[in-house]
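Here the complex is missing a single protein chain, while all its other protein chains stay put.
The letters A, B and C name the chains in turn, as written, and every chain counts its residues from 1.
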Amino acid sequence: MKMGKAAVMVDFDKPFEVRNYPLPDKVEQGAVLVKMVMAGICGTDVHTWLGHTGGKILNFPVILGHENVGEIVELGGEVKDWNGIPLKKGDRITWPTTIGTYCYQCFNCTVAGIPNKCLQRKTYGAGITSEQSPHFLGGWAEYCYLYPRTSLFKLPDGLPAEALVASGCAAPTMVHASEKADIHVGDTVVVQGSGPVGLFGLIVARENGAGKVIVVGGPTERLDLARRWGADATIDISEVKDPKDRVQLVKEKSLSKYGADVVFECSGVPAAFAEGAQYARDGGRYVIVGQFMDAGPSETFHPFWITFKELTVMGSYSWEPKHTGRAVALIDRIKDKYSLKDIVTDRFKLEQTTEAIQAVRDWKTIKAVLVP
Amino acid sequence: MKMGKAAVMVDFDKPFEVRNYPLPDKVEQGAVLVKMVMAGICGTDVHTWLGHTGGKILNFPVILGHENVGEIVELGGEVKDWNGIPLKKGDRITWPTTIGTYCYQCFNCTVAGIPNKCLQRKTYGAGITSEQSPHFLGGWAEYCYLYPRTSLFKLPDGLPAEALVASGCAAPTMVHASEKADIHVGDTVVVQGSGPVGLFGLIVARENGAGKVIVVGGPTERLDLARRWGADATIDISEVKDPKDRVQLVKEKSLSKYGADVVFECSGVPAAFAEGAQYARDGGRYVIVGQFMDAGPSETFHPFWITFKELTVMGSYSWEPKHTGRAVALIDRIKDKYSLKDIVTDRFKLEQTTEAIQAVRDWKTIKAVLVP
Amino acid sequence: MKMGKAAVMVDFDKPFEVRNYPLPDKVEQGAVLVKMVMAGICGTDVHTWLGHTGGKILNFPVILGHENVGEIVELGGEVKDWNGIPLKKGDRITWPTTIGTYCYQCFNCTVAGIPNKCLQRKTYGAGITSEQSPHFLGGWAEYCYLYPRTSLFKLPDGLPAEALVASGCAAPTMVHASEKADIHVGDTVVVQGSGPVGLFGLIVARENGAGKVIVVGGPTERLDLARRWGADATIDISEVKDPKDRVQLVKEKSLSKYGADVVFECSGVPAAFAEGAQYARDGGRYVIVGQFMDAGPSETFHPFWITFKELTVMGSYSWEPKHTGRAVALIDRIKDKYSLKDIVTDRFKLEQTTEAIQAVRDWKTIKAVLVP
Partner (left out) sequence: MKMGKAAVMVDFDKPFEVRNYPLPDKVEQGAVLVKMVMAGICGTDVHTWLGHTGGKILNFPVILGHENVGEIVELGGEVKDWNGIPLKKGDRITWPTTIGTYCYQCFNCTVAGIPNKCLQRKTYGAGITSEQSPHFLGGWAEYCYLYPRTSLFKLPDGLPAEALVASGCAAPTMVHASEKADIHVGDTVVVQGSGPVGLFGLIVARENGAGKVIVVGGPTERLDLARRWGADATIDISEVKDPKDRVQLVKEKSLSKYGADVVFECSGVPAAFAEGAQYARDGGRYVIVGQFMDAGPSETFHPFWITFKELTVMGSYSWEPKHTGRAVALIDRIKDKYSLKDIVTDRFKLEQTTEAIQAVRDWKTIKAVLVP
């Protein structure tokens, strides 16, 4: 019986352990087994590790990792990728977090029309304990088992795995969010947050017609990167410390002088919501993308602002497979323009997972990856 | 020189005084002088009187009153109403709060496309001191002078002034807000607040296709009225005191059991915002109408809800003349179905203005009016 | 072996035959067998019978009938209706045309987000030959077999089958279309066509906030019914014969005098498209519902009108199960207000199917039904 290694999370805020699990004897019809090429460490992983799960119980031990590139080693019969391309051993693929497909029977799938909010969704990378077969259901391991109907995406030739993992879940998250923002040619767009989601917010704003993009965040190196990637202006929150001053600055820097036409909240910090609402001009659009986990109230937010400014505030949660498809194509199109692979600043082995997640927690990396 | 009486506000939270002012010698081309038939006392008047103006300075003394019906006594030449109907002496008219028309030169008029947020707008009923000619620029008086280009609406024959004033600014406010709500046939709609705006929220929800309407508010008599007007359910906040229980109740009472498709915030209470966001189903629409004055933060609001539930939250501020036109037509169409004139529970003379506004402040009336 | 009768279509434009088929021995898990209570004859049935299928080949013989109410006689285990209500023998149910559920794998299901346009959809009532088991897959028979996952809707107590069948597929079709129309309170809505779809267009316009509804169609009895159902005006195309005059009349009758805010095309006649585009005011919305089958070009349509008038023209095709759910609730809510069951003007037995479809073809009925 062939075995593989995995970095497993045994409890909240405890060191990761490397365990060996048997590979599945048989890959069922429609499923795929990949050897992991590279897996990203996402801010959501840090939140999960620290226990910010809003009371959601994890079935320990689990294998994290949802920003993945793997190389196919086994296929259960004929399997096609999401675009209809027949897959074969050796192909490099990526996949979103949903195990299989949405239920298409729940209220959100059939009535609300938002399958990305499927009430029955099961996920790779924390959803199922690694103690049960097929064990390998997260990316921080030597292998990953992909159930039938999982949306698979073959990487275009010439697209480095680094570029894809660096873009991680930020890319499809922002491709989805940008569809809600409806950016018009020439809009002033403000991006709150300069982590991976914010940086991809900058990219989609740039690629989707913005006339001016302002990134509000920190630390310095990330804002430097933002400017290299085409941010017209950056505001460092460690320099401009008073939110009132930042609101004032955004207005001054906006093309109309009346504030942003579109604001993307990509920081995940609750207080940012109250601030971003003030960045927007009257009649502006505010897309809340970063508040993916419940980090508490935004205590200084006045609902009066929504009425008085006639804002439209929209939530965008996660994404659908079609957005992964568009994200992969986008990354392939712009990989050189933005040198995406160069933002992978730190590489770790599975044995260094604890060290790696701490580095991300402490904002010491731009993008850290695990390479088994 | 002919004189007229007016109830003037001399300072915040001070008794009103009745003063005499001369009527204008001449009504300029395009202007109209009306004898007031009736004027409503609106929640906004109470806020203004109490000084909740967000720091805005009033040029005392001023004449309040923006829910008005007057009878034309003088016209400056040929004047037509907004619908193109030629006006004559004796016609009963109403008008929105904007003096003349919007500037159509400012950012909000020409770029944002929201003239109701015109940055140069001047208003009847508190905007200009009554010490200057033409003195009569609010409804709490014997006369009102209406500048050229003011949007005038002739009352249909058979429409009692009571029905129009009872609907007051709530009607056009909610006609405007309902355009943003995009209610689908069969939607569950929750209305937060059972003051005039909330009651008209119920009416527009009912008339615009709601399958079920739930009103959350108080006190009892208003909720009784709401049920008589077709609310399928009411939740009395003095009975169900814990917001969590109200959230639970709304879900249970919603047709889908997943929460409201549409929520209207019509209470103006900041805390209501955090509560209403939890009433909405995933993918729901939340229209914030009532937060017309800045009453502070909604301290328990989690921005996570917007992302996680993929809510769309929209502000609706005031209205445009076209909404007054539609409101007048709506009121005329439904006046009997809802017995609108019967909600005028209290009538006061100009000399009783202080008493009247106190009664409204203390929630002792459903709708109070001044009859000079 | 128990047998049941069915009226089968053996070829285009040929008399129907009554055949006997064996009932299924066993109702599979999740499936349901109903005894038909009543089935409507829809305009689409006429088109299908006449061979207006756009080249689509039917696998004769087939059983038509997609506006159905049946009484459950067998269940395959525990089956719930779409709203989660457990079903039992004797319950009256209705169901949309889709066999089972959408594929949720095709482009339209997963990318376009319009599962009603599922590329793999199979349908009751013409999709599958009646010569194969389970034979009974259309409503014009004594029984109907409903495959697992079919969306079933229990009829509310007190809702007559006539009211539901009379509303037929017109009701969910227009519930769906009205979601695209976004009718505002006070809009002038024009409905083109006074067949069942048009009459339900009138109802949803009325219930969804229209200030004035104008129905354009014929013959006289249908327009009389339209007025009884609340049409503010009707235009009889046999009286006002020149489309230019009808365009002029619509403008005059519209509340603004500038044309309709919303137009519903419910006639299915290609020429109606060119006419309806001229009914709409500048910036108006035009929802094309009735062009369900390809009846050729609209030869006099000027695309200039779309640019010059800045129209928004939207197609609405069929519906999703959620719209059936809302349609059933709507019908139950308004059944008395509109006396829906009274529009069933003609009842036929299975043996009279040919006679029945000819009567519908010749516009001799308002609504005809088959009662086995």
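By our rule, a residue touches a chain if its C-beta (ideal position, glycine included) is under 8 Å from a C-beta of that chain, and two chains touch if they have at least 3 such contacts.
As the structure is a prediction and not an experimental result, all values here were calculated from the model.
Touching the missing chain, out of B:F16, B:W49, B:Y102 or B:W319, is residue B:Y102.
If you put the hidden chain back, the residue from A:N68, A:N116, A:Q192 or A:N208 that touches it is A:N208. Within the set A:T44, A:S178 or A:T234, the residue that contacts the chain not displayed is A:S178.
Listed here are the subunit A residues that touch the chain not shown: 175, 178-179, 182-186, 204, 207-209, 211, 255, 325-326, 329-330, 333. Counting over the whole complex, subunit C has residues 107-108, 111-114, 116-117, 256, 258, 265, 270, 272-274, 281-283, 288-317 touching the chain that is not drawn. Contact between subunit B and the absent chain runs through residues 101-102, 104-105, 110-111, 113, 320-322.
FYI, only the chains that are shown with their structure count from here on.
Spacing of subunit A relative to subunit C, judged by their CA centroids, is 44 angstrom. Mean C-alpha positions place subunit B and subunit C at a centre distance of 41 Å.
Annotation for subunit C: no residues touch 2 or more other chains.
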